[in-house]
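I have a structure here, written as structure tokens, and I will follow up with some questions on it.
Heads up, one of the protein chains got dropped from this complex, but the rest are sitting where they should.
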Amino acid sequence: MLSRTADNLYWLSRYAERADFVARILDAAHRLAALPSSYGGRESNEWASALASTGDADEFKKHYDAVNEHTVCDFLAFSRHNPSSIRSCIETARENARSIRTALTTEMWDAINGAWLELRNYEGRDLTRDEFSHFLDWVKQVSLAFDGSAYRTMLRNDGYWFTRLGTAIERADNTARILDVKYQILLPASERIGGSLDYFQWTTILREVSAFNAYHWVYRESIKPLLVADLLILNRQMPRSLTNCLGMLVEHLDLIADSYGRRGESQRLASNLRAHLLGADIDRIFASGLHEFIEHFIGENNKLGAAISEQYLV
Amino acid sequence: MALAKAFDEMTGPGDALAGAAVRDAYDALKSWLDTTPPEHFNTRRSQAEMLFRRIGITFAVYGSSDSTERLIPFDIIPRVLTKPEWSFLERGLKQRVTALNMFLNDIYGAEECIKAGVIPADLVYRNQHYQMEMRSFRVPHDLYVHIAGIDIVRTGENDFFVLEDNARTPSGVSYMLENREVMLRLFPELFSRHRVAPVENYPDELLATLRSLAPQSATRDPTVVLLTPGRYNSAFYEHSFLADKLGVELVEATDLFTKDDVVYMRTTEGPRRVDVIYRRLDDDFIDPLVFRPDSVLGVPGLMNAYERGNVTLSNAVGTGIADDKAVYSYMPEIVKFFTGEEPILHNVPTYRCREKEAFSYVMDNLKDLVVKEVNGSGGYGMLVGPHATRREIEEFGRRLKHAPDGFIAQPTLSLSTCPTFVASGVAPRHVDLRPFVLAGADEIRIVPGGLTRVALKEGSLVVNSSQGGGTKDTWVLDA
């Protein structure tokens, strides 16, 4: 297939995934902010961390004076200045889709074009809390519909595999970003204020990756920071864990390599990174530095993205 | 000036409002219009609009910044042609496109028609669309125009005229196909009452045409691509639609490159050789090393690969001269000279302002004439005398005086009307017809019908979508 088509498919999926991620971050931040302050509902902190997980703080400062619910929601949901705002994600996804109509199934096009059309109903006016929450639900539905339409309707060939690569790279990056911003509240040293506060911080992380229920099914234990980190980084049942994302990347890069009869840099990088995760153990990660581990992962994941691009997309 | 009552596609010369008799072809349609409750039409019309929006048929209007994507209005009442009418048009179209190809082959080759005085030399050589690069080699199969859109207007029962030959990159065929698709979805019952010749094989015919034109160095399974200027082009939807239906790659300039006089496209599996390029990009932009150096839409080296016979461009470079309205005025002589036959389809009588007598006649009669720029298109830069204000006429007169060579004039034709839904109900509106003619190395193919464009403003004769025109499905009855 055309390199540009593969590039568009890849970025289309990345942006659809990112829209979902930003919606979840905002959703979780709202929940935390709604708590009485004795339970950790310390507004400014939560909005700052939502901003840090998703956006470009420097760009934010150019357009807003204060970090609060109103400004962060506006920046992350609707701002044109933020290339990762939900609105920008949907618009960019749709632009990518528009230039490769021929490579998309009708269902995929409908999912993304329909979202783009409906976006107009939300933007450009002040939404009430209820409306905003409805909006976030809608965004999650859009991502689900897009993902589902790709899964159900695309031919299982390189086009499909490139969309999966986009989803997996983006998802790994998102999960790692959350960990990067919040690693300190998972560290034992951070149990400094009181159980209930941290409990709600931890559950927020779980909600951000839609793993609140999953946690209990997997560990059948009360929420503990070490296990939260384990779930997000190493657990192979958890769809958004780093290990699982890498599994997806390796699988689809192998399918592409087999189909083209050639292997390259991206196959090598992906299997090395996966081997690194499979060989890891959560206790040792904590012992040698969670922050360093995550930073290293983000760097490697970016390198992998660049290698995929160099090998196939330009 | 009030025009005489136009020929109506449904009622003929009679007055539709005065209850004139309906032409046979429209019988069933008329009773359908009369017996269907108005609410039903309204529902279907909004459904049609929704379908178009969902499918994504939009076009960009030059110079309008706010709504870069707009729908071309679609009218649900079809325009109907009988089988004999169509057979006549079909014969005329084949003859005309054959002559166009012979003409182009001649002016870039033997130049017989210039030597014989069929057309003045300076009209050819001074034309901006005459590409001298084409003189130094032969195009595959000596064919220049592979895809033509010939605009036809009707003024009476048996009076059809060619208004324009679009021989560069004619657009609109996606509307022909989508209009039919939407009609089939919305009004299945109508199609059970009529035997309408299908148009959905157009993409297959197009692909067969393009493949037949592959250069000799191509394999038996030539690679065809569609080259688009990109998604900001007004016809991008059509490009992507056609590539999809043809099952070929939709490429932009950056997807292609040349190496050692061969064109390749960049794919995830490495470079792949390209044999036929259906390009929807004007000559001036296709190769910055030969034409406009500032073009970022073109492929450096493409012309060299083309001249060396390693790739076919469709349409060929240099066909724009056949779009020229001054050249158009010589078409009757050109058809005769090359085919040895009388032209089946007539031209609209045309005054060439470059000729002294014609010029003074035009200046004296501006208020009754349609004056067009020879190189203009899309209804821009033209004067419709009877609908223009005194000031507009005066201003246009000054432009004309300044550069008479750049204009031709034609009598204001009373284009036929067709019943159309408007705000006040069903009313007659002027229409034209653009059939699409495919000239391959093996044969000429024309799917029955084409794109009917309709001027939605009452009395307006300008059907261009950029000027507020709409479209209709076009039915050729098979019985």
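Note that the chains are named A and B in the order they appear, and that numbering of residues resets to 1 at the start of each chain.
Criterion: a contact is a pair of C-beta atoms (placed from the backbone, for glycine too) under 8 Å apart; a residue touches a chain by one contact, two chains touch by 3 or more.
Keep in mind that, in the parts below, contacts and distances are computed from a predicted model.
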{"item": "Undisplayed chain, where the name is taken from the UniProt record, one of \"ABC transporter substrate-binding protein\", \"Paraquat-inducible protein A\", \"Transglutaminase-like domain-containing protein\" or \"Na(+) H(+) antiporter subunit C\"", "value": "\"Transglutaminase-like domain-containing protein\""}
{"item": "Displayed chains contacting the withheld chain", "value": "B"}
{"item": "Hidden-chain contact residue, picked from the options B:Asp165, B:Asp283 or B:Glu307", "value": "B:Glu307"}
{"item": "Which residue of B:Glu157, B:Glu200 or B:Asp260 touches the chain not shown here", "value": "B:Asp260"}
{"item": "Contact partner of the left-out chain, one of B:Ser136, B:Gln216 or B:Ser424", "value": "B:Ser136"}
{"item": "Contacts of chain B with the absent chain, listed as residue ranges", "value": "111, 121-122, 125-128, 130-136, 257-261, 288-290, 293, 300-301, 304, 307"}
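In this text, only the chains that are shown with their structure count from here on.
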{"item": "Interchain centroid distance [CA atoms averaged], chain A/chain B, Å", "value": "48"}
{"item": "Parts of chain A lying in touch with chain B, wherever the complex brings them together", "value": "1-6, 95, 98-102, 109-110, 113-114, 117, 158, 162, 256, 260, 262, 312-314"}
{"item": "Of chain B, residues touching chain A in the complex", "value": "53-54, 56, 230-231, 236, 240-241, 243-244, 249-252, 254-255, 265-269"}
